[in-house]
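After the structure tokens below, expect a handful of questions from me.
The other protein chains are all here in position, but one chain of the complex has been omitted.
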Amino acid sequence: QSAWTGGDDLPTNPLACDGTPAAVASKPYDGGSPTNAPDRKGKPLNVVDVPKLIGIGYFNATSKGIADAAAELGNVTAKTDGPTQANIDQQISFIDNYITSGVDGILFAANDPVAIAPVLKKALAAGINVVGYDANSQPDARQWFVNQAEFNGIAKAMIDSLAKESGEDASFAIVTSTFTTPNQARWIAEMGAYAAKCHPNLKWLETVEAQEDNVLSFNQATTLINKYGDELKGILGMTSVATPASAEAVTQAGKCGSIAVVGLATPNAMKPYVEKDCVKSVVLWNPVDLGYAAMYVLRAVADGTLEPGATSVKAGKLGELQVINGSEILLGAPFVFTKENIGNFDF
Amino acid sequence: MTEPILALSDIAKSFGGVQALKGVSFDVRPGEVHALLGENGAGKSTLIKVIAGIHRPDAGEMRVAGDRVHFASPRDAAAAGVAVVHQELLLFPDLTVAENIFLGHAPRTRLGTIDWGRMRAEARRLLDELDSPDLDVDRRIGSLSVANRQRVEIAKALSQNARVLVMDEPTAALSDADARRLLDVVRRLRDRGVAIVYVSHRMAEIFALSNRVTVLRDGAYVGTRDTAAITEAGLVEMMVGRSIDQLFPKTDVPIGAPVLEVRGLSYRDVVTDISFTLHAGEILGIAGLVGSGRTETALTIFGITPATAGEILLDGKPVAITSPGQARDLGIAYVPEDRGQQGLVRPQTIRENLSLAILGRIARGGFIDTAREKSLAHDLFARFGVRARGIEQRVRQLSGGNQQKVVLAKWVATEPRVLIMDEPTRGIDVGAKAEIHALMSRLAGQGLAILMISSELPEVLGMSDRVLVMSGGRIVARFDRDGADPKVVGAAMTGSAGGEAAA
Amino acid sequence: MTAALRPFLRHEAILFVLLVAALFVLAGQSDRFFTIANLLNQGRLMTEIGLVALAMTFVIVTGGIDLSVGSILGLCAILLGVFWQNLGLPLPLAMGLAVLVGGVAGLVNGLIITRFRVPPLIATLATLALYRGLAEGISQARSVRGYPDWFFVLGQGDLAGVPTQLWILGLLTLVAGVVLGMTAFGRATYAIGANETAARFSGVPVDRVKIAIYTASGLVAGLAAVIFVSRVSTTRSDMGTGVELDVITAVVLGGTSIFGGRGTIIGTAIGLVLIQALKNGLALAGVKGDGTIVVIGLVLILAILASNLFSREDG
């Protein structure tokens, strides 16, 4: 069928069904670089982290990772500050203020790849090291971007788990944050492409918006369950808010087992449902690691040990991380939490 | 002689610069009506607000039944048995008549909840006492005419069956007939032993009703007399400090060509088939009872409620008036009956109010010519003898009469050809009244055509060249100056006799 | 200035003192605060809010309110992109049309409010949802990018060393101030806010004035949208979400009475600057965003409280 509601219109690149990694055409460095940045090698760094928004589990986790890394590195002071709603205008103001206040490095997760570009370029022009994570900006507006997992990788993991848990010909619906959130839009588009390619019989019903609000997510998921009754076999949660809320909806509807909930989420929020066997698998990279990696990358950039053209970078306990398409650093394959291992995580 | 139930001595009160009251002593005994008299701005309402616990006196003491009292709030006053009917009506537009009457002291059920049944019945009874059987107790106050609100306000005061009943110009909004009925009510209360403080600018009432009368001038106590022992002239003397030449000085001016002609004018069902011609230099009076649709007629001509039928001609040319702005630009001015709501922007200054209707003229290319505005305001201020600190005083702070002068001035400033005045001297002291009447005939003399709506029969008869009588939204009778005597006109108003009478 | 404004000039005086004090304190906190560069940059950041606040002052002076401005901003932003990319119109024309649409949206508000006598708060509460909905529906969540460079002069460029949009804001502030303070239109606006009936009975074309004001409110929202798009170089249907509260905060902080009849553009301007100065200055002083919001809330309440204590008589 036509593209799923909520997906963007950028070209998709679905992975092979059997998971053989797509041959990655190596790309030249396409990131930007700070103009006459002072030599920061080994010097103390003053870093600010401006996520999409503060006050949600996911970015609390990334911010924790950043803090951990900063502590390990010793001579880095990092703080997280940002808007209380995923609002591009406010995010820009925050970054702008920190440029003025003269930080050494900026970590960001963009609410909009293009809208954030001008202010990031301004930061580079001010000689500040800029590294993105979670949500990318235009490449030339920052130096490096730590990619938690490729969009098509996430898409594959999600769709595969869905098909596995609810059957190849299952009907399912999607609960996302808003259609304008770039990452979610990308994932949905990639999922559509991958499903068409590898699980053609999966039946996408519809996509509903639920902001980053868990009560709204719960109500939306419940409405979906009510609307489709037994026809609905699965729900895909696209955010760390939507997924637990959907699980809750399934639980309260007494549909555990008959409706599979697959989605991106943080372990803590999902534990109750995973332990109750209502949710079998939660797809997510470890956001703490994501923040941790981002911090290490920034340090490396500041020290000049990570330069354009590099193929990998050392990231503390995470070891060597690969550089992919030009100026991105891949955190690794998405992590799948299950009843067995979820207890070992706390974020 | 019985002890005063309420006694004030050496009361003083000032607002910022204005010394509204100084050294005023006053008392009232059970079973007497004590009239309070004075020019506009003399301080009557202020004194009453002191009695009502709204204003705290700066100096002086107050006693109820002999014991010293300090009213911190209207609540205290009510508790002490003082009920007040205020000059500017204080009602709740969205509540029903019954609720307005009993707000704060509604009859309760055993559960302590409001007993709606009894409340409505009580309200009914009180209104019948005021001979308003037609007034529906479930009706929203907002939909009532000025006169009916006045009735409700009075019923409200009666409902507290107070020992002291203070009435600030209660008949101002009433037609003579209604006023007479009210006076009966007041007498009844007096005979019940209620002490009544009565403010009015209508001399006739004072003499018909009061036992004693106290006069204020510019906030100062002038004196107290036994009504029996003083003449009207004497009272006026005390009030204004000079004697006034007779009222209603309608000088005969040559009636000119027709200016405003109205043919079969109707608006919905409140104004039906109104036809008349108004000539330059003429004062055409419209008499009628409350609800007779006189105001609606005016509103229709003025374009507030555009006519649903009939036509209006200015200088013989038919005009379609659909908005007040249009009417104004055609040279029609309307001095409304509800001064506070329709006439003035009370939070603004006198100057701003005076220029509101002529913004177009005092503005050059949209910009207000402040110099021009100021001088204009000063002229009008002087010409109408407004008593206030100056043109920058807020209208809110003016006394009722002075507010009315501002409204008049504002409309005369538009240099209209047709001036419609709805209750032009409602609540205005004899002095000011004379001034306004003199002004009216001066304007008429200058060829202005004046349409005067008034519920005060003497005024209508005294000022008008011709008189129309309305009832139920129709013109039921027409008289010319000589044909119009109180009896026939009054009869026509109540519809008992007359019909399309003389001329 | 007219006497009706005098007490509020008093409010503005208080506010101004507050502003100066704030500037001093903040300058003391960080040497990077009181620099030309930073201040100009702050001007750039507050332009959209500022523009909308100017019209909102008129709206609130008439005793009304316009909650739909944020949504209008979003709608116009989206349409700018749609006109330019999807309909292939020349960008200048698209810009003009976008602003025009803002005007139409405002006009609709005005008509609902005057013709159907719907209280402004309710009317604009409804169109708040409606216009945002239209933005989302029309955009289908797609954003339009890749504008030509000259377009960014408006939102990211400078003119004589001052951010381009700051010129626009300054100019319009002047115009608004003059119109409200010195013209017949302004006087009518105050009269309507203080006593609509009396204004009508005085021949003031109440409905026309109101419609004009709500239309203007929509127009500036549209203009703000164009500037905003130029500043962030993309369009999104969620642009301008929540702007209405920031704007209203600035206006009431500026001493405009929410009940109508009083208020000045000067006050609004000071209110704007004060808020922006706090946002920026506190950030530079190391206070986090959440802390800053708290301070702004407190300042709002305390400022109004202070001016109440000073001007009781005129209450």
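A, B and C are the chain letters, set down in written order, and residue numbers restart from 1 in every chain.
Simple rule for what comes next: a residue touches a chain if its C-beta (ideal position, glycine included) is under 8 Å from a C-beta of that chain, and two chains touch if they have at least 3 such contacts.
By definition in this document, contacts and distances are computed from a predicted model.
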{"item": "Protein name (UniProt record) of the chain left out of view, among \"NADH-quinone oxidoreductase subunit M\", \"Autoinducer 2 import system permease protein LsrC\", \"Sarcosine oxidase subunit delta\" or \"4Fe-4S dicluster domain-containing protein\"", "value": "\"Autoinducer 2 import system permease protein LsrC\""}
{"item": "Contact set of the excluded chain (shown chains only)", "value": "A, B, C"}
{"item": "Residue, one of B:6, B:36, B:62 or B:78, that touches the chain absent here", "value": "B:78"}
{"item": "Touch criterion as defined above, residue of C:87, C:121 or C:159 at the omitted chain", "value": "C:121"}
{"item": "Candidate in contact with the missing chain, chosen from A:9, A:30, A:168 or A:206", "value": "A:206"}
{"item": "Per the touch definition above, residue among B:45, B:425 or B:471 touching the missing chain", "value": "B:471"}
{"item": "Missing-chain contacts mapped onto subunit B", "value": "52, 54, 73-75, 77-79, 84, 86, 90-95, 99, 103-104, 106, 108, 112-114, 116, 132, 134-139, 143, 145, 156, 269-270, 289-293, 471-473"}
{"item": "Those residues of subunit A which, in the complete complex, touch the missing chain", "value": "5-6, 54-57, 59-60, 84-85, 179, 206-209, 211-216, 218-220, 222-229, 241, 244-245, 248, 252-253, 268-269, 271-272"}
{"item": "Where the unshown chain meets subunit C, residue by residue", "value": "67, 112, 116-119, 121-123, 125-134, 136-137, 139-141, 245, 248-249, 252, 257-259, 288-294, 296-298, 300-301, 304-305, 308, 312, 315"}
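Please note the rule applied: only the chains that are shown with their structure count from here on.
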{"item": "Length of the line joining the C-alpha centres of subunit B and subunit C, rounded to whole Å", "value": "44"}
{"item": "Centroid spacing, where centroids are CA-atom means, of subunit A and subunit C in whole angstrom", "value": "35"}
{"item": "Centroid distance [mean C-alpha coordinates] between subunit B and subunit A, Å", "value": "74"}
{"item": "Subunit C: positions in contact with at least two other chains", "value": "none"}
{"item": "Contacts with 2+ other chains: residues of subunit B", "value": "none"}
{"item": "Subunit C - residues contacting subunit B, complex", "value": "2-4, 182-185, 187-188, 190-191, 194-195, 197-205, 261-262, 313"}
{"item": "Touching residues on subunit B, where the partner in the complex is subunit C", "value": "16, 304, 323-329, 334, 336, 341-349, 351-352, 355-357, 359-360, 362-363, 366-368, 392, 394, 410"}
{"item": "Sites on subunit C touched by subunit A in the complex", "value": "30, 32, 37-38, 41, 45, 48, 136, 139-143, 145, 152, 156, 228, 231-234, 236-242, 279-280, 283-284, 286, 288-290, 293"}
